[in-house]
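Every protein chain except one is present and positioned as in the full complex.
Now for chain A:
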Amino acid sequence: MKSYFLKLVLPAFAILLAVGLAFATENERVAQEAHYFLPGQGWQTVMVEDDCGASGNEACEYNGIQLYSERDFGSIALRKP
C-alpha cells in the first residue's frame, strides 16, 4: 500500500498539480525598454512588452510613432508578430 502510494499516487499528484498550475498561471510578459523620437523633445524611452523585436509583421509603435531598440535611428526598428 505504502509502495503503491510512493510509486503511483505521489507522482500522479505532483504531475496533476504542476499541469494545473501551468494552466492556472499566466505566462508573464516581461517589459523592456524601447525608444522613440519626438521632434522638438528628442529621444523618449517607454516600457513595452517583450513581443517587440527585430522581426514580425507589425510595427511596434507608441502613439503612432515607430519604436527603436536604442536611441538611434540606425538601431533596430522594433516589430511584433
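Criterion: a residue touches a chain if its C-beta (ideal position, glycine included) is under 8 Å from a C-beta of that chain, and two chains touch if they have at least 3 such contacts; residues count from 1.
Note that contacts and distances are computed from a predicted model.
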{"item": "Undepicted complex member, UniProt protein name, chosen from \"Monovalent cation/H+ antiporter subunit A\", \"Transport permease protein\", \"Heterodisulfide reductase subunit B\" or \"Methylamine utilisation protein MauE domain-containing protein\"", "value": "\"Methylamine utilisation protein MauE domain-containing protein\""}
{"item": "Chain not shown: contacting residue from A:18, A:38 or A:77", "value": "A:18"}
{"item": "Missing-chain contacts mapped onto chain A", "value": "6-7, 10-11, 14-15, 17-19, 21-23, 25-28, 30, 32-33, 50-51, 53-55, 81"}
